[in-house]
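Note that one protein chain of the assembly has been removed; the remaining protein chains are unaltered in position.
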Amino acid sequence: MALRNLVQALNLALRQEMEKDDRIVLLGEDIGRQGGVFRVTEGLLDRFGPMRVLDTPVSEAGIVGTSIGLALAGLRPVAEIQFSGFMFNALHQLGLLAARFRSRSRGTFQVPMVVRSPWGGGVRALELHNESEEAVYAQLPGLKVVIPSRPRRARALLVASIRDPDPVVFLEPKRVYRSIREEVPDEEEIFPIGEAEIVRSGRHLTLITYGSMLQDCLQAAEQAERLHQISVEVIDLLTVVPMDTATIVRSVQKTGRCVVVHEAPRSCGIGAEIIARINEQCLFHLQAPVARVTGYDIPYPFFAREQSYLPNVARILDAIRRTLES
Amino acid sequence: MALRNLVQALNLALRQEMEKDDRIVLLGEDIGRQGGVFRVTEGLLDRFGPMRVLDTPVSEAGIVGTSIGLALAGLRPVAEIQFSGFMFNALHQLGLLAARFRSRSRGTFQVPMVVRSPWGGGVRALELHNESEEAVYAQLPGLKVVIPSRPRRARALLVASIRDPDPVVFLEPKRVYRSIREEVPDEEEIFPIGEAEIVRSGRHLTLITYGSMLQDCLQAAEQAERLHQISVEVIDLLTVVPMDTATIVRSVQKTGRCVVVHEAPRSCGIGAEIIARINEQCLFHLQAPVARVTGYDIPYPFFAREQSYLPNVARILDAIRRTLES
Amino acid sequence: MPRKQVAQFTVEYLQILDENGVADRALEPSLPPATLLQVHRMMVLARLLDRRMTILQQQGRLGTFPSVLGQEAASLGCVLALRPDDWIVPCYRENSALLYRGLPIKNILLFWMGAEEGCVYSPELRILPIPILIGSQTIHAVGLALAAKIHQRDEVSMVFFGDGATSEGDFHEACNLAGVYQAPVIFVCINNQYAISVPRSQQSRSETLAQKAIAYGFSGIVVDGNDVLACYVAAREAVERARRGQGPTLIECLTYRLGPHTSADDPRRYREEAERQVWEARDPIKRWQAYLERQGLWTADQQAELERELQAEIDQAVRLAEAELAQLDPLDMFDYVYAETPPDLLAQKREAAEYVRPDASVSTPARRS
Partner (left out) sequence: MPRKQVAQFTVEYLQILDENGVADRALEPSLPPATLLQVHRMMVLARLLDRRMTILQQQGRLGTFPSVLGQEAASLGCVLALRPDDWIVPCYRENSALLYRGLPIKNILLFWMGAEEGCVYSPELRILPIPILIGSQTIHAVGLALAAKIHQRDEVSMVFFGDGATSEGDFHEACNLAGVYQAPVIFVCINNQYAISVPRSQQSRSETLAQKAIAYGFSGIVVDGNDVLACYVAAREAVERARRGQGPTLIECLTYRLGPHTSADDPRRYREEAERQVWEARDPIKRWQAYLERQGLWTADQQAELERELQAEIDQAVRLAEAELAQLDPLDMFDYVYAETPPDLLAQKREAAEYVRPDASVSTPARRS
């Protein structure tokens, strides 16, 4: 198996799927000649030509709306929105239209499409290049939302997303693009949408996260064990919509304590939903309030202040300890 | 005091504020000659003329973006989006730009504006004319979100929203527009943004809601009392962002039981956030899981099915009883 | 070379059938009599259906709906230029064109009766379901057309939208992308002079809507939208260009909404009766009937007979639609959100099952317009 970073793993998934299925078409800003601003589509224009890899004008609603039309015509569009904050320019097309063709036509019309986008902060990028808008999609039923945290699963989930018969928003933690390398097999690998993964098992507390925060959570868990003899179970959601409630509940029933971590603002975030489901399904197993370590309810600051905005190992570790003490 | 329905109460607020403050300008689709599709702006074009009441082209991003510019120039725009589902066409302007001028400029630039919009379902309207997208704004810090439930408070809150120095999304439950009449004084009345109201006090359970669901909640509370001797305290949030956590927590600490009700989809909705805050601040006062009676995680159906989608008295009453039994 | 002209553009206007149904011989296309008669049949059907829906709406058997009265010619005339394998992307007033393509009356009724069943079209119709979000469908049409280009098939897609829709960003992005990729799409703007209460003159400062095509590097033309022949000829030229790989065209059809915006609207608030009368004189169906009679293809008796026949078709469709509505299972709204319903959603469905409400009762909507 070859060591690959996230960018290479995603590129592999796109290349191999495009080779297997010529209905797959890529479109987005600067994804052709440029290979994408993060190089995820590098080399695909040369390999598959301008009819399958389309550089688009600066036109997010156009990219998403065109993808809907391509999908309705039987193709399998994989669109790139250059940064996930720009999804808001296309949210009517994505959340009100792509998401509803199936339901409004009782399955007669289907929109199998993927919208990929670099997501989240932590790379000293410009304003509006650091958004974590995943919870917004949870209020727009008909969409699925996948947020991988590491190269191997990311590749397997992108394959699943491309083959999914419904619109999938695939958010790529840009902070992870080049920071982690993993064994990613050349052979096809697919990981089901909707399944969370227990990436570290533990007895005292359940730590739930997704995306770039997984690394901080794993470090915090390791330190909790080493410095405080706290055994932490870490769950990587991988898919945030629909959520794998069963895995969450089983773990919390076992540990009785839970901390949720995400970069997005706190209010009405994925963390709130996790807490609501724990409340509904295993409230009386809780020995302490579920703690939220999240971005604050303020706009993501310009990068000189971002490290004070983002959750980090210290914040997560403290939350773990407080949750155990209470 | 005169009896007024919601439409008349809002019209009163607009008219009186415009008379007091000539910086106030209204803009939106069909708000002039037509007086708005629900007649909220009826008569204002005649009264204040075409320079203060602007009929716009079909251009939601344009309406919100122009309002930003008007506000930056020192005016007080009150925009109407014809139905709140169409806010998604302007969400980049509203949620990424209007919401951030203050923070990105450390208060140098301010955007005092109101975006009003008919909101929610239950009136057999067309597809996409029934959305409840309030939780989406909670993930877009910098916005305030007000959702009145009855004429008198609606009028007083609209006055507060117009005078607020920050962008306010003012959502009007269209189901209530003509269904309730209340004494609404001619004299100026103002109700602060950010304060919830206990509209019925009770001992056994706290029922939290906002907007059109208040009526169903009050009926359910009344029946619970009459048929099952359950004393229900009803909280009308009125402002959903920022939320009046203190009032919620105080009530739940007293009753130990809680049901939250809203039309919007369940996942990551306002209800989830309420549960998360209860979990954080008074978990051990809970004698039962907080129940959510909400719209389901599916697109709002065409109107032939909407009554099976919307929460109603029966669903709320059952949730109250189950919560008391467990 | 200090100050020089670098580009020049013109916009044309086309009318073939005058208001008395007399055709300009030089421009008149030769369509088979059967087609001419079928066009008539479908325009009349659309008009009768409109009347029926108005009554059904007043009886509370149908929700708010947009009248097509006076606009029966434009989209139908354009669709005449299409092959069955070309895509039609309608707006919500394309009844005559959709019926011509073969959409059952029942679908139109069910849609405005508030049932998703109205959007269940058989795939070979190549029609997208009626959109609600103004302007949004124009981009979908570009995607359909681009797919044909990618497949190297010579299908085109034809999309309909109103004068108001041209103000939306979606329309702009659709036209720009279509131009860039030279996608085989025909943009048909049904300019009925109003967007609800806002007159055309306040929708855009441009002298014509057709000239908006200049912004995207393709051509636009204005046609008499109450003249089936002009719409057909303009569309035929556009379709031929598109099939030859010469890209999109924008056609502006000048017509008028004789009725209210929807059954909930009162046009007296924003327009003069006199204006309406001017346009009533240009009624596309009267005009077409005169054209047919002049050629000896049609008589008053045939008209009476036709209307009886179509009324019966409509009666039958209403019966079918209402029967289907009565059968409808509210709970299955959970079954079509995703190809496979996730476990938590199945749980919500079970929860909902306890409270199913058949929506027989029709409350009058608070909405006014």
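So that you can tell them apart, the chains are marked A, B and C in the order they are listed, and the count of residues begins at 1 in each.
Just so we're on the same page, a residue touches a chain if its C-beta (ideal position, glycine included) is under 8 Å from a C-beta of that chain, and two chains touch if they have at least 3 such contacts.
Not measured: the values here are computed from a predicted model.
Within the full complex, the residue among A:58, A:227 or A:246 touching the omitted chain is A:58.
Of the candidate positions B:16, B:103, B:253 or B:287, contact with the unshown chain belongs to B:103. Residue C:169 is the one among C:90, C:118 or C:169 that touches the chain missing from this view.
For subunit B, the residues touching the chain absent from view are 25, 51-52, 54, 56-57, 59, 61-62, 65-75, 77, 92-93, 96-97, 101-110, 141-142, 144, 164-166, 194, 242-243, 245-246. By the touch rule set out above, subunit A reaches the unshown chain at residues 29-30, 32-35, 37-39, 55-62, 86, 89, 118, 123-129, 174-175, 177-179, 266, 296-299, 301-309, 312, 314-315, 318.
Residues of subunit C that touch the chain left out of the display are 1-16, 24, 26-27, 166-173, 176, 179-180, 182, 202-208, 211-212, 214-218, 222, 247.
Criterion: only the chains that are shown with their structure count from here on.
Separating the CA-averaged centres of subunit B and subunit C is a span of 35 Å. If you average the Cα atoms of subunit A and of subunit B, the two centres end up 30 Å apart. In subunit C, the residues touching two or more other chains are 116, 133, 169-170, 333, 337, 344-345. Contact with two or more other chains is made by residues 85-86, 89, 127-128, 296-299, 301-302 of subunit B.
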